[in-house]
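Below: one structure, written as structure tokens.
All protein chains but one are shown at their positions in the complex.
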Amino acid sequence: DNKTGEVIIPGASSYNGLNLVPQMGWDNWNAFQCNVNESLLLNTARAMVDYGLRDLGYNYIVLDDCWSIGRNSTGYLVANPEKFPSGMKHVADTLHSMGMKFGMYSSAGVYTCGKYPGSLGYEQKDADLWASWDVDYLKYDNCYNQGQSGNAMLSFNRYDVMSKALNKTGRPILYSLCNWGDDNPFDWAYTISNSWRMSGDVYDSFNRPDSRCPCTETPCAWPGYHCSIMNILNKMTPITSRSQPGAFNDMDMLEVGNGGQSDSEYVVHFSMWAINSSPLLIGTNVLTLSPANLAIYSNPAVLALNQDPSGSAAVRKWQYFVNPDETGEGEIALWTRSMDNGDQVFALLNAGNLSMMMNTTLYDIFLDDATAGAYQAPPELSESWDVYDLWANRMSDEEAGSIINGTAPTIGANSNSTTRYNATATSYADGLMNNNTALYGSKVGTIGPGSQSRFSAMIDRHSAGLYRIRQASSTMRKRDEL
Amino acid sequence: DNKTGEVIIPGASSYNGLNLVPQMGWDNWNAFQCNVNESLLLNTARAMVDYGLRDLGYNYIVLDDCWSIGRNSTGYLVANPEKFPSGMKHVADTLHSMGMKFGMYSSAGVYTCGKYPGSLGYEQKDADLWASWDVDYLKYDNCYNQGQSGNAMLSFNRYDVMSKALNKTGRPILYSLCNWGDDNPFDWAYTISNSWRMSGDVYDSFNRPDSRCPCTETPCAWPGYHCSIMNILNKMTPITSRSQPGAFNDMDMLEVGNGGQSDSEYVVHFSMWAINSSPLLIGTNVLTLSPANLAIYSNPAVLALNQDPSGSAAVRKWQYFVNPDETGEGEIALWTRSMDNGDQVFALLNAGNLSMMMNTTLYDIFLDDATAGAYQAPPELSESWDVYDLWANRMSDEEAGSIINGTAPTIGANSNSTTRYNATATSYADGLMNNNTALYGSKVGTIGPGSQSRFSAMIDRHSAGLYRIRQASSTMRKRDEL
Amino acid sequence: DNKTGEVIIPGASSYNGLNLVPQMGWDNWNAFQCNVNESLLLNTARAMVDYGLRDLGYNYIVLDDCWSIGRNSTGYLVANPEKFPSGMKHVADTLHSMGMKFGMYSSAGVYTCGKYPGSLGYEQKDADLWASWDVDYLKYDNCYNQGQSGNAMLSFNRYDVMSKALNKTGRPILYSLCNWGDDNPFDWAYTISNSWRMSGDVYDSFNRPDSRCPCTETPCAWPGYHCSIMNILNKMTPITSRSQPGAFNDMDMLEVGNGGQSDSEYVVHFSMWAINSSPLLIGTNVLTLSPANLAIYSNPAVLALNQDPSGSAAVRKWQYFVNPDETGEGEIALWTRSMDNGDQVFALLNAGNLSMMMNTTLYDIFLDDATAGAYQAPPELSESWDVYDLWANRMSDEEAGSIINGTAPTIGANSNSTTRYNATATSYADGLMNNNTALYGSKVGTIGPGSQSRFSAMIDRHSAGLYRIRQASSTMRKRDEL
Partner (left out) sequence: DNKTGEVIIPGASSYNGLNLVPQMGWDNWNAFQCNVNESLLLNTARAMVDYGLRDLGYNYIVLDDCWSIGRNSTGYLVANPEKFPSGMKHVADTLHSMGMKFGMYSSAGVYTCGKYPGSLGYEQKDADLWASWDVDYLKYDNCYNQGQSGNAMLSFNRYDVMSKALNKTGRPILYSLCNWGDDNPFDWAYTISNSWRMSGDVYDSFNRPDSRCPCTETPCAWPGYHCSIMNILNKMTPITSRSQPGAFNDMDMLEVGNGGQSDSEYVVHFSMWAINSSPLLIGTNVLTLSPANLAIYSNPAVLALNQDPSGSAAVRKWQYFVNPDETGEGEIALWTRSMDNGDQVFALLNAGNLSMMMNTTLYDIFLDDATAGAYQAPPELSESWDVYDLWANRMSDEEAGSIINGTAPTIGANSNSTTRYNATATSYADGLMNNNTALYGSKVGTIGPGSQSRFSAMIDRHSAGLYRIRQASSTMRKRDEL
């Protein structure tokens, strides 16, 4: 809308000009924890290129904790030569040669969470070293922070030191804060970083409450960890407006493929992370990825939401508690989001224990417009909208298997596949402008005109319908043009 | 009462001598957001003069966010020349020539909420510039504050810098804090400002809970936004005593006219803002205002409450949860307030889903007197009081339409209209002293003597009865004279 | 017990050596608010002497807010010459000549709560002035504190400045903090003051919830005001251990006599303040005090609890929610306390809507001993205890009336009145040692031996039974002698 469109302050779209859409890539932690080494990174990167994941936008390979052996006599970190016999610069060079980028990990404390040396007090030395290795990304954790937390000012100041150190290197380095939502980073991190974690660590469970993740809402005085997908999703509700181009709420790395959830639960997880503009970091073993999970990670229609230039996030318009399952949890909800091209997206989320016929009205979708002022009935309510099911064209296991086997055809520019896409060849924005079918799923109905017009669908237990709607006729222009 | 009456410290009634009754005017945000320009402001001002709104007291035209294009090489803000081709000084001069005043917006952060340049670190330069433009008012927001929040001291210090900068210009500039109740401004803002927002942003809904406004009470750790009328109203209950001449709790701008609520809901909204001495800033498109909404904004009997020299706010004497509507919300409540001339005001608020016969006792109205000490039974309880319905004389749509059409007669001093008033010609205080009927609505009954004496009225669903009571005989003097 | 008994650090019993038992006296605020003047203070003092209140220990006359007219050119406060034509020194001298002491009020802010000049930044000047007037007491409020609050350090530092300033004057001045429990003064105020308010302001209601007093427990993020007796009492439960000789939790001034509660409710109020070692400041108009209320204020058996050298407070051993009344509130509770001479006190509190037969076991009374370690069954459980009803000998209205009329006999040392006492002539401690019947009420039964032995009594709605128990035989020594 005009608000962002007219901003003319140089660089204001992001504190360092980077990450105007959420970062995508892979991080080893969820699947491998400290079991890291050179070949894991490079083999994973190679598979991501081969599987088309790079060309869908997954281009950061982030090495997480446990990579160093300490500091040398001049205070510089030393990489573990057994894990990284060719050195970090070699890893970066090789990744770059594949069209990938290299992410590094440290903590804003005296130790990392794994008790390796942290960067507190060594910010410039560490930033300089990473820049000398051609590192492109820093994930910066919160462990062992010497009590430098407890209000926004203490946390801001601590993380700002590294922000300035990275900038001073002169190398563009994406800066990803990992302080678990502590001290409300959604209130202050956007001017010094490109993303910030907004909750305790995810674990591979759809909705099971865990005593280690005590909060169920934001703000949260004790983030904890072992937080389920639904726990983190609902913590997003009051802060989704803080996501913006260049600075995103990070819902933590993806668990798709790690075995703790059903296929439909992973679909919910992936869909909700995508529409909320969370960074999308694959958190499983790519080398053993199943066809079904590759199909989830590779859905271009869903990725196009995440990579939308609006950089905004979704809104939970309603939530009702229903049919609790064996965890004691059960809810249904409607989430919606406005897209840059004037389309709208909505998700009918069924996190209850029974399949349900769910629906939404046009009014619920456009509620914000209907209550936005200068009263004129929102023109959106008088339009008819085509409804596209963004999961309708999910790749079959056969097709995904052929990609894994290396027998699938290559996807290039102007592909007319309905299931696959190459965003390197054609940007998502261009694809949407060209009505690329892979980005729109399949039309399943219409909704409107009229505020009480409804779209209904049967949604399975622990599943979600994800829909993009666009004007049925060309008579209505997008909001910016009004 | 004596407490305020006897204060003899020079200037103590307000930190800068301004705003002894709540500011009134118009702010473009609720209706137009960033779509601002010179002609919007001037055309709106002209209409406000024509519609008699200026003479009712609405005299500030507040330009909200998105008016600049950045800073120049000497660090001064530059107004957007496309939006303001005649320059800001011209806007101020023109407004002044109409008898209006000019309000400006910035944020106590590095950016405004719309990501235009903020004033943090540029306070004196910006204050000087605005003073040079003859600006009369500053709305000062809280976005992008670099973590300088989290306790009262951090917020106080940040806002105090601008307070001192404005004072130093020598120009009287009303200072309106907009930090959403963060860090409890009702605890510290009265010595450095003229009003402070006490909640997250309002949206045009009577009582629908929204996931973006998570708190339902004060204090609130995360103000959010998209807060309903009833949500904000109930957040006032513990802090109404902090409103005082020169320094008011700001419940946010009015939504009357923006289309999200019914006529009776807007009546509740306007009535409750008025009796709580909230600033009254029209937040809709004045140029397309409907007769019904003009009639609400123009009710002189209600405005006289808001502009009462007592500068105090109302008290919720009781609240009961009843008949939830489709939002799940439902309550009835009694709010009361003491007026400067010895009258009392009470509101019977029905925010439940069914029309109800509601009532109050004289005891409930005078509860505070009955529990105030030095025991002598409150003389108020032995009196008989005439009850005036302050909405009884609301202008008809026909009359309001004639004002909009320019065919209505002019209202001057000593008008005997029962529906219209000119506070420029005759102050509200003088009008009350003269028993101007436009300020008293219509007598609908009596209550008292006796603590259990009751006044009853049928109150519609989502509506309120607003009553002013005065002694039936002249035998009782006002409290100050006892 | 030994813990306190053996402390041998000079002065450690109180930071300034004062107030080893809770202060008693009168403060004008609850009854007169800002309507203060010289004759009110002196006439009240005279009545307190005449009514025997001084000799019961009520010896501070505290002048609350609204006494100044500002600061003079050298920065010293100037008393209002219309209210205090003879000057403050004269007030102090006159009070001293009556055997009374003089208390003064200010605020740790730029204004007092009534917007008179506050002492923030003028601490030493103000302390010096008060000392020059021979002031004996400072009540120090929290209004207009310029955001210097929000954590313990900010509040501690602000109040510590005045603490040091008072000490520096060389005059013994009791220092009473009035910061409403903000920032948990029970955690830090004991080393710099003699008492601290632990809740929002009391109002004259037994248990009616009021929207201005939102907290129902300690700690509390927003103290508010208009807090009922039961609200404040229950906020004491987690912090009673912080009361100690020289430094007391202040539950706010007494409302007995102000008309908002029934006689039995005032008995509860007075009893519970007394056993929790709250300062006891009469908050009503002494000159119009009714016989019934004088009888409550004058019960020596209850005052002896409050003035017990143990300086400790009571413990709520159990609480059950029962029979809500028209306010929606209803509970019964057992409170107990250990006295310096080895006696125990317990209160059976009925704050429900119906009269009830209530009881306690000996185990409940001695629970803390039974769970205190080094296991040996507490000898207390094998003893038989005489139960004394401390309200049994309350003065009749006739007797109290004769005191007010000036026709009652004088009470001196060694009085054998069962209803009246002169603590100036014989200290409460000496009276207890001598088994003065006025301090023991009337024996109404025995309890024990045996942990399940019970004492039962019918307790009226909104009333309390207050009992002191002592060993039936002399075979058991007090705990210190074991």
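Quick notes
The first chain written gets the first letter, and so on, giving A, B and C; residue counts start at 1 in each chain.
Definition applied: a contact is a pair of C-beta atoms (placed from the backbone, for glycine too) under 8 Å apart; a residue touches a chain by one contact, two chains touch by 3 or more.
This is a predicted model, so every value here is computed, not measured.
The chain not shown here is in contact, across the full complex, with A, C.
If you put the hidden chain back, the residue from C:F32, C:W133, C:Y190 or C:Y440 that touches it is C:Y190.
Of the listed residues A:C66, A:A189, A:M230 or A:L439, the one in contact with the hidden chain in the full complex is A:C66. Among C:L20, C:V78 or C:A370, the one in contact with the hidden chain is C:A370.
In the full complex, subunit C touches the omitted chain through residues 1-4, 6-10, 12-13, 151-153, 155-157, 160, 183-184, 187-188, 190-191, 217-219, 237-238, 240-241, 315-317, 319, 368, 370-377.
For subunit A, the residues in touch with the chain missing from this view are 29-35, 66, 69-70, 110-111, 114-117, 144-151, 154, 203-205, 211-214, 221-222, 224-226, 255, 257-260, 283-285, 288.
Throughout what follows, only the chains that are shown with their structure count from here on.
Chain-to-chain contact here is organised linearly: an open path runs through the chains from one end to the other. Closest to the middle of the protein, by Cα centroid, lies chain B. The rotation relating subunit A to subunit B, fitted on Cα atoms, comes to 90°, given as a multiple of 5. One inter-chain figure worth recording: subunit A and subunit B are separated by 42 Å, centre to centre, where each centre is the mean of the chain's CA atoms. Subunit A has no residue in contact with two or more other chains.
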